[in-house]
Structures are given as structure tokens and as C-alpha cells.
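Only one protein chain is missing from this complex, and each of the others stays in its spot.
This part shows chain A:
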Amino acid sequence: MGANDPQAAGKPATKRQFRIWRGDENGGDLQDYTVEVNEGEVVLDVIHRLQATDAPDLACRWNCKAGKCGSCSMEINGKPKLSCMTRMSTFTEDETITVTPLRTFPIIRDLVTDVSFNYEKARETPAFAPPPGVAPGDYRMQQIDVERSQEFRKCIECFLCQNVCHVVRDHEENKTAFSGPRYFIRAAELDMHPLDARNDRKEYAQAEQGLGFCNITKCCTEVCPEHIKITDNGIIPMKERVVDRKYDPLVWLGSKIFRRGQVPQTSVTSGHSSGAVHSSGGAGGQHSHAGGSHDPQAELQAQKGVNWHREVPHPTAPAVDDRGKLPLTELTFDRAAAPSPFGDDVTFPLPPEHLNFAHPDQDKH
């Protein structure tokens, strides 16, 4: 290794100073390391070298090393970044590089945080509502109608935007009422979707997601590694759509005169006043259409209007033990790993007759 390494082409390796936060929920501090850096490396490479040399117990989450999985989010010199996309060449040789975990989420250990806040918010966001009477396979959309939504599909869920947003970063108490930029662009994506059947997404974004907390300071856009224009193309259009329903004088007058654009109260917004509403733990379940809510009514609602061309088995939750948990210990579990989300009795590839997709022209049932 080092300068004499025949594989190290170009510049010789240098020694760099790193300060890395080590600790867990009981506390921790920044620890100094001196580590070798070769040409062309990124911060994640250096962290891996540290794991191989000075700090074998350094915890760090990573996966693809290509800026596409969104796992290696951390704060490098105070800026939220993907460590696999932060080149060492952007620092000077005498610079001490400080690496800390994401500050907004609870710490697990070292550089690993518990980002489940984001998954809770994802589960609360109502899923795509299929247009009634149109069978899957019959969906037809024009490119200009879907291209706005497609920008938001680039999201890799690294949660850097969720981490940098001062609404929750500086105010833990706002976490219940505020979903964060990632879920505002999800709401915008679905509200702009040409075939989405829900017409209460604006009200939902304002009343349940806490869109009003956002004060447009654009840090989410600044840190997005996918360069999604979160604020300009997602949050502001969503805010303007809320204004349509709640604040625009001309639209209000038009709706009074022509009696159009009026939205009936739905389960999403009924029973809540305007403004930020703290979603309680129990209320979260009713928004989940992802199959995890264990609420038969919600599941039926999610399936409503979908013509699958056949009888679809109702999604059922896996069996739990008497503590209400999945039996997941290695000693007592009868399988080698966690249960399949598709059901342990399902093997792939599925027989074609079990597929939920049926082509409207070729598969006449």
C-alpha cells in the first residue's frame, strides 16, 4: 500500500485527518483518525479503510456505492451528503474532515441512525388510487401528463432532505405533525398524476402532512443528490394547489357562482380543523393502503374500483406470537430467515394464472 503500491496509479497516497463521531444513544464524541487516501477515492472508501485498519467496530450503513441506493447518508463537514458521492478530491490535503451521523434521526450507533420516522410517514401517505372502472392494463397516459410526476420518481429515499429540514431537525416536537419534503413530493406526484382518483390530496397535504410548516428555505433542494427541484416543482406547486382550495379569492368566487370545484369532506380531512393536526398513533393506520394496516376496511377501500379481471385473495397479515410480534428469533423460528412479504407458501416464478395483471386484449377471462 501507499506510495510504493504498484496499483496506485497517478498521485501517491496521502495521509488525511478525519474526525468521526463514535457513540450510541448513551452518548459519544468525535474521535480523530489519520488514514491513507488514494487518488479517486470517496469518503465511503476512507470509512471502509478505517474499518479495515484502525476502527473495525465502526458502524456505517452502505450498499451500492453508486449514489443510487440512498443508504450511506451522513454529514460530512456539517453538510448532509451521500458519502459514496463525496470525492476526497473536493477537500484540501491539510483539511480535517468531520463525519457525523444524520442529526435529525435517533442514533443507533456511530454513523447509523434509525430512519423509521420516514417509513412511518410513507405509510401514512395515501397510495395511488386507481381510477374507477379502468382495469390495470388499460391505463393510458400521455407523456406530457406524467412527466412532472416522473421527476419525483427519481427519489432514492436517502432522506437527506428529511434530515436537513429545519422544521424537524431543530424541533423534534414537529415530527408528529410534519411529514417532510420527501412526502410532499410524493403528495405532489400523486396529485399531478393524470389517473389518480383521489381528489383530497391537497387537503390531506395541508391538514395531515403539515405542508404549512414549510417556509420555503430550500435546503431540501440544496442537498438532494438526485437534483430533484423539490421546492420549485413539488412543494410550491402543492402549496399553490392548497391555495386554490383554501385561499384564492377568484377560485372561491367561481366555486360560489358556478358551484364547481367543491370537494366533499372525506375521511382524510373530516373531523379535523385546518392547520397542523397532530396525527395520533391510532389514526395513522387508517391512511395506510400499503397492506400493513391490518384494517380490513382500509384494505377494501384501497382495492375499491380496481378491476383485476378475477377474484383477488384478500391480503392477510402473517401470524404473530402472543406478544403481537413476528416470531423472529433464530432459535424458535421454523425458517432460516424472515418471512417472505409475499407469503411463505409462494414460490417464484408465479404461475401465470396467479398474476394480478391480465392483458385486456390477449387474456379474455
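Just so we're on the same page, contacts are C-beta pairs under 8 Å (C-beta built on N, C-alpha and C of every residue); 3 or more make two chains touch, one makes a residue touch a chain; residues count from 1.
The rule is short, and it goes like this: contacts and distances are computed from a predicted model.
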Name of the absent chain as recorded in UniProt (options "Imidazole glycerol phosphate synthase subunit HisF", "ABC transporter ATP-binding protein", "Succinate dehydrogenase" or "Ion-translocating oxidoreductase complex subunit E"): "Succinate dehydrogenase"
Contact with the hidden chain (one of A:E41, A:E120 or A:E226): A:E120
Contact partner of the left-out chain, one of A:H227, A:K256 or A:K325: A:K325
Touching residues (missing chain, whole complex) on chain A: 21, 23, 25, 27-30, 75, 77-80, 95, 98, 100-101, 103-108, 113-114, 116, 119-120, 123, 142, 144-145, 164, 166-167, 169-175, 191-194, 210, 212-219, 222-223, 231-232, 236-237, 239-244, 246-250, 275-276, 281-282, 284-285, 288, 292-294, 317-318, 320, 324-326, 328
